[in-house]
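For this view, one protein chain was removed and the others were kept in their places.
Read from first to last, the chains carry the letters A, B and C; within each, the first residue is number 1.
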Amino acid sequence: MGNSALIVIDMINTYDHPDAELLVPSVRAALPHLTRLIERARSEGTPVIYVNDNFGEWRSHHGEIIKTTLAGKNAELVAPVLPDDDSLFVVKARHSIFYETPLSYLLSQLSVNHVVLCGQVTEQCVLYSALDAHIRRLRVTVPEDAVAHIHWDLAKAALRMMERNMGASIRNVGTVAF
Amino acid sequence: MGNSALIVIDMINTYDHPDAELLVPSVRAALPHLTRLIERARSEGTPVIYVNDNFGEWRSHHGEIIKTTLAGKNAELVAPVLPDDDSLFVVKARHSIFYETPLSYLLSQLSVNHVVLCGQVTEQCVLYSALDAHIRRLRVTVPEDAVAHIHWDLAKAALRMMERNMGASIRNVGTVAF
Amino acid sequence: MGNSALIVIDMINTYDHPDAELLVPSVRAALPHLTRLIERARSEGTPVIYVNDNFGEWRSHHGEIIKTTLAGKNAELVAPVLPDDDSLFVVKARHSIFYETPLSYLLSQLSVNHVVLCGQVTEQCVLYSALDAHIRRLRVTVPEDAVAHIHWDLAKAALRMMERNMGASIRNVGTVAF
Partner (left out) sequence: MGNSALIVIDMINTYDHPDAELLVPSVRAALPHLTRLIERARSEGTPVIYVNDNFGEWRSHHGEIIKTTLAGKNAELVAPVLPDDDSLFVVKARHSIFYETPLSYLLSQLSVNHVVLCGQVTEQCVLYSALDAHIRRLRVTVPEDAVAHIHWDLAKAALRMMERNMGASIRNVGTVAF
């Protein structure tokens, strides 16, 4: 058996990067599922770990990053999925949630061997993180209705790669078991 | 500017794993291009680095792995791309050529900042290695006629991901510049 | 030539761990030198990077960690060396400043190839960080009057190890060249 953690990837976001126009509709569609999934994790006592880009803001901490996104024009995409007082927070500088971050140390402290990945972007960070989780021998679940993409065809290919090549279980939020 | 290296991925192979049936025709098609590319790198003095799975053979060294593959039924897929006396060799245990291998140290010793990736499998090790090279701020080129795939549609998606999201230059062997 | 960065290790500290009694006098002695070094780095435009333990506080950010230490009984050891608005901040979970942190990525973004290590503990984090910097081919300077120890004899041995085996330049604050 073992323990699960819910990993919320890059949802604290100002959405002002080049591809945001393509990304935002997908985030909007995923948001209710994502919110439901976070609520379920919280109510079942599953650790919720936010792993988020710092956007090169080495001077700021995540309190400030949250404030900035809530003051921006896409605050309604951030407000529903904010960390609460029990949420854990890991800052990343680059693509994967594992690369040069203390996440694998934190997971081992929590005896977690199963990660449920949600957030964005399916064919980028989510794909890379599923790979890095699989390499580290963690079991991976990706609810496909709680991840957001920029290009639908690449996202679809990414989900197949995760399933075929990284042993990930691809399902929807309703059938995720922590 | 900077220095280039040609990385030959997982070509020392017995091809007796589950997906080999799908993989072998693609290897066969890539082989003449791959051979030409290796020859060009050698004649131009570009370092050729074999990075190869050890197939769980922690008792063997790569001399033995080569011998095994040459004694197998798919020796004709290995013989044309054997390392020569100048080739460098790095053993990997897991998917990416960088994960828990000394490759990035070796590249920095050689002052390499541009890697040309060839070999297999396009939508697996080649994709993961392109990502890990990009994360480490190396420039990446992938000649699409010198990489082999298991599933053509996933390989195509992988090549687009490398180009769009990892800044890789996708071209063919004839136009690769070391 | 190249660029330098000043790395301030674990100085945001409540000093309530088991060895604090031995450590605090050494911190007190190092503090004026450390303060002077930080001021010089700031006035010369050398990046000052705080790398600090998060004390297992995965819920907090470094703004909160600073607040906690300033509210504690050893605030006078923290107040003189606080980060200013230009300081960079990297959180670590374990011993070395490099292990599972984005520090090496940040240094490469800043084109830093020379790190000046100050803070604590000489025979622990400072030693481990000097090793990890040396392995990553960074030049290392350690001003021995701006680092604090728990055991003087181990600290002395650690400084000799850094000098002999990690190519570190051991000097005092007055002769550090950024």
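Annotations
We adopt the following convention: a residue touches a chain if its C-beta (ideal position, glycine included) is under 8 Å from a C-beta of that chain, and two chains touch if they have at least 3 such contacts.
Source: prediction; values computed, not measured.
Considering the intact complex, the chain excluded from display touches B, C.
When the full complex is taken into account, the listed residue touching the unshown chain is C:131, out of C:131, C:147 or C:176.
Along chain B, the points of touch with the absent chain fall at residues 49, 58-59, 61-64, 85-94, 100-106, 109. By the touch criterion stated above, the residues of chain C touching the omitted chain are 94-96, 99, 123-124, 127-128, 131, 134-135, 151, 153-154, 157-158, 160-161, 164-165.
In this text, only the chains that are shown with their structure count from here on.
Over half of the residue numbers found at the chain A and chain B interface occur in both copies, marking it as a same-residue contact. No other pair of chains shares as many C-beta contacts as A-C.
In terms of Cα centroid distance from the overall Cα mean, chain A ranks first. Rounded to whole angstrom, the centroid-to-centroid distance between chain A and chain B, based on C-alpha atoms, equals 31 Å. Shared interface positions of chain B, defined as residues touching 2 or more other chains, are absent.
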